[in-house]
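Heads up, the thing below is written out as structure tokens.
In this view, the complex is presented without one of its protein chains, the others remaining in place.
And now, chain A:
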């Protein structure tokens, strides 16, 4: 079976222990979570997990079924990359001296559409939001000059199609 990238979106109650329950579903099936983000959602008091996996259609279907079965999960969806708008964010901490000594650094900042978040005597911090490959490109370009610290967030995504989540909650409340 062909493996693909899938983004799993989970709408849930904000409850202690649910992350453990959900991660256990992946653990049991030996499927690696490539990235994970938990935040509030468009619905008040409903959390949203965004989980990225590289697996087959069969497995993602199985996993989403098991996730949705958890009591505190309201609804879970999965989408291929083509079906979503998605982004990641990264922070680069770089020595301030480079900003003046290496002309190319300024070009990289401009061309990558990244922002300078802060500048101090010793270091400055660049923020970049975009696709994984854009962040990777920027990383490769900065690497020769020395990156003091680097971190990248999990994927966040919204689906192109509607996720029928508010309707579900409305139905329950009636």
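The rule we apply is simple: contacts are C-beta pairs under 8 Å (C-beta built on N, C-alpha and C of every residue); 3 or more make two chains touch, one makes a residue touch a chain; residues count from 1.
One rule holds in what follows: contacts and distances are computed from a predicted model.
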item: The complex's invisible chain, by UniProt name, from "Acetolactate synthase", "Cytochrome c oxidase subunit 1", "Spermidine/putrescine import ATP-binding protein PotA" or "ABC transporter"; value: "Acetolactate synthase"
item: From A:20, A:120 or A:133, residue that would touch the chain that is not displayed; value: A:20
item: Selected residue (touches chain absent from view) among A:66, A:84, A:114 or A:157; value: A:66
item: Positions on chain A where the hidden chain makes contact; value: 12-13, 16-17, 20-21, 24, 28, 61-62, 65-66, 68-69, 71-74, 169, 172-173
